[in-house]
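First the structure, in the form of structure tokens, and then the observations on it.
For this view, one protein chain was removed and the others were kept in their places.
Coming up: chain A.
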Amino acid sequence: MILGRAFEDMCAQMYYRGKMFGFVHLYNGQEAVSTGFIKLLKQQDSVVSTYRDHVHALSKGVPARAVMSELFGKTTGCCRGQGGSMHMFSREHNLLGGFAFIGEGIPVATGAAFTSKYKREVLKEADCDHVTLAFFGDGTCNNGQFFECLNMAALWKLPIVFVVENNLWAIGMSHLRATSDPQIYKKGPAFGMPGIHVDGMDVLKVREVAKDAIGRARRGEGPTLVECETYRFRGHSLADPDELRDPAEKAHYAARDPITALKKYLIENSLASEADLKAIDKKIDEVVEDAVEFADESPVPSQSQLLENVFADPKGFGIGPDGRYRCEDPKFTEGTAHV
């Protein structure tokens, strides 16, 4: 959680210094949800997120250096600078994005969960029990794709957990102004899956609920809808002046900061001392500084990278009857199928 917070604060600094550009959406305040859920996953489980995905990437295991370089648009980033803040992908860590359109990631996550079930039942990989987590916000819960996927996930009993990060605001639209029934967790049972509400500012509570939901999915009992009540301390993005939110509301949630709460818990229960916590803070600061230095020193993508990776197929001619790319066959006539 500390890594998430320090990283996001550094992102804000770097943005105002001009090293980062475009749309940057920071996760301050919501760290408990990311840590609570993602730290329970195995490497083969997958996570699908939205544009507010830096901390999901970090929790899933993508190195801070790779994420920072990606934000700076350098070639050493996790997507070689081609994705950016909103499109973090990592094959190795099974982070399937990073989607800009809200609701876009939910069907993709449902598809990944579908694959897990297919691998087990059709391809007979008996030990395949991969779970998928789909993270999205309160605004998304009014979108058609959300309901379509709740239906299909429950219908086909897919191993997925739908995690709603309800931070009460969709840019400047308050959840209460946009939703006929603001209690999102109630929408789960309407589709035949359990709907659970949890305090998203308390990482230990989130973890308890997450264990249950992920366990359910892993055992093949089907999907769960978890609504985490949380709050973002900063605006929607770094371009958002954040004028509509009531300062009293912000103060209320700032008092429930998940990091301070956990620190207090650890000290009160003698699980760690002040010195230990300070050492963690310091270590994280070093990690983040190192990430920034690495990103600064990394090269920008070369010009040839512009046209690379449009297709997996190198020249776009498809695969021949022998199973190899046709362009590798020396007898295939050259053409201008430039991609």
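Keep this in mind: a residue touches a chain if its C-beta (ideal position, glycine included) is under 8 Å from a C-beta of that chain, and two chains touch if they have at least 3 such contacts; residues count from 1.
Keep in mind that, in the parts below, contacts and distances are computed from a predicted model.
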| item | value |
| --- | --- |
| Chain excluded from display, named as in UniProt, from "Pescadillo homolog", "Pyruvate dehydrogenase E1 component subunit beta", "Membrane magnesium transporter" or "Auxin-responsive protein" | "Pyruvate dehydrogenase E1 component subunit beta" |
| Absent-chain contact - pick from A:Gly111, A:Pro159 or A:Gly235 | A:Gly111 |
| Residue of A:Gly97, A:Gly139, A:Gly222 or A:Gly235 touching the missing chain in the full complex | A:Gly97 |
| Residue among A:Glu121, A:Glu208, A:Glu249 or A:Glu328 that touches the chain left out of view | A:Glu121 |
| Those residues of chain A which, in the complete complex, touch the missing chain | 46, 48, 79-83, 87, 89-91, 96-101, 104, 106-116, 118, 121-123, 144-145, 148-149, 151-152, 155, 308-313, 315-323, 326, 331-333, 335-339 |
